[in-house]
Structures are given as C-alpha cells and as structure tokens.
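Note that this complex is displayed minus one protein chain, with the remaining chains in position.
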C-alpha cells in the first residue's frame, strides 16, 4: 500500500468510482421495481399505503404479501449482501495500487455478474444461472480481499 | 477528479464526514428502537430472548411478530437501502471536488429527508409524507452519482 496517495488519483480509482457508482445505482433501482410490483400486484406492507383501496375492507385486502413483491425484495437484499462488500473492499483494493488491467477485469466481471443476477432472479431464469452469477460476484470480492490482506496486512 | 488529494482534506470532505456520521448514527438508532418495541410489545424472534416469560407457555406466546416491531424493522431496512448508497456515493462525490455550497446543500437535504422519513414511518404520518421524503433522499443520491459519473467516467 505504498504511495497510496498517488494511487487515489489514478485511473484505477477513476475506474473504481465509475463501476461502484453504476452497481450502486443498479441496487437502488430495486426500490422502484419493488414499488412497481406493490402497485401492480396491489400488495402493501403499511396500512397508510393502502390509499388505492376504496373501502376499509378493500384496504385490508391489499395489506398482504405477494410472491412477485417478495422476489424483488429478496433480490434487493442479495444486492445489499453482495454489492456493499464489493464497494467497500473494492475501495481498499483500489488503494493498494493494482495494475489497471486486473482492476478493470475485476470491476467489469463483478458489475456484469450482478446485472445477470438481477435478470436471473426477476425473470426468473432456471437455476443454476442465479447461483452461478452470485458465485462469480463473490469470487471477485474474495480475490480483491485477498490482495488487500496480502498487501496491507497489519494486525 | 483532478487534484483529488487536495480535496480529501477540504471543507467538503469535512462536511461529508460530519453528515455521513450523523446519518449513519441515525440509522444505527433503529436497533435500540426495534429493541424498545420488542420489549414493550413483548414480541421476540429467538427462543433464547424470551427470558421475560415466566412459564414455558408464556415464553412461547411472546415468540411472535408484532406490527410495531415490524414497522421499525422496515424503517431500518429502508435506511440500509438508502443511507448506505448515499454514504458510498457521497464519499466518491466529495472526491470530485464539488463546490462547498452545492455539497452542503446535498448533504443537508439528504440528512433532513431521512430524519423526516423516520418520523413519517414511525408515527406514522399519512402518505405521501413518507414517499416524498424517500424520493427527496433518492434524488440527492442520484444527483451526486450523476456528478461522479460525469467527472470520473472511466469504463
């Protein structure tokens, strides 16, 4: 992690900023997708959200869970569990001064794997497409973590 | 993202550190709030947490879900989905050298919108107060992401 100060303004850091932002935006997109399913499937979690229902009875009826809404929520949850570690470990990784070629490879593979994961989850595509795209993303994060630990180790 | 090294010690970065810490603390506050509802509503998720119940039967009875507990948990989840992207994109945004005036505006509006969101969720206030406060926060994060992508783009 020598010369980290020079590294922070490097092409690797610019690439990291770009891909991290793109994949966080993808994650944030899950909120409107969930909202879309809530409105089209009429399935809400809070009594104050049931304005669509006209009668008290109807309001109660749309206060329910729906398989499509739950699917979108599980996809969002998986994003939180995988994209946030990628961004945090990726930030530290970018400061270890890796060569641009490896860094770009990692960032592109990870971001690609998460877009595939979302499609595989929401479609849904038959397994093991979702499992594989998830594992590829995990693998990239582990590889970056390995470099951080071998470069920066200070226990 | 030129001269990022000088930027990291700038007033923008200090302001980011301050507002990011405040809004993360707000998010962490949801844990004690959930715990408060669990104890007052006597609704626990784990058998080992039911020490309040005296008999085995009573212990089983308080192993349940409660609307107020679930509401606090959904509010916490929404914080995770929105505040963590704000902090991560805000960090990259702070390194792009924005002017202090815009940065402070973004940080203040976001943090304000999340406090409003929490009040609107827990009270609960009638919609669309919660929806609007959520959208304002999303808008700020998108605006900062736009600047990161236009300043740092390296695909």
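Note that the chains are named A and B in the order they appear, and that numbering of residues resets to 1 at the start of each chain.
Here, contacts are C-beta pairs under 8 Å (C-beta built on N, C-alpha and C of every residue); 3 or more make two chains touch, one makes a residue touch a chain.
Quantities reported herein were computed from a predicted structural model and do not represent experimental measurements.
Novice: Determine which one of A:26, A:41, A:71 or A:108 touches the chain that has been left out.
Specialist: Counting the whole complex, the residue in contact with the absent chain is A:71.
Novice: What residues on subunit A make contact with the chain left out of this view?
Specialist: 1-5, 8, 70-71, 74, 80-82, 84-85, 88-89, 91-92, 95, 124-127, 130, 138, 141-142, 145, 148-149, 152-155
Novice: Could you pull out which residues of subunit B are in touch with the chain that's been left out?
Specialist: Its contact residues with the unshown chain are 5, 8-9, 11, 13-15, 17-18, 20-22, 24-25, 27-28, 30-31, 45-49, 51, 76, 80, 84, 87-88, 91.
Heads up, the rule we're going with is that only the chains that are shown with their structure count from here on.
Novice: Since subunit A and subunit B are copies of the same chain sequence, what is the angle of the rotation superposing the Cα atoms of one on the other, rounded to the nearest 5°?
Specialist: 120
Novice: Would you mind pulling out the distance in Å between where the CA atoms of subunit A average out and where those of subunit B do?
Specialist: A distance of 17 Å separates the two centres.
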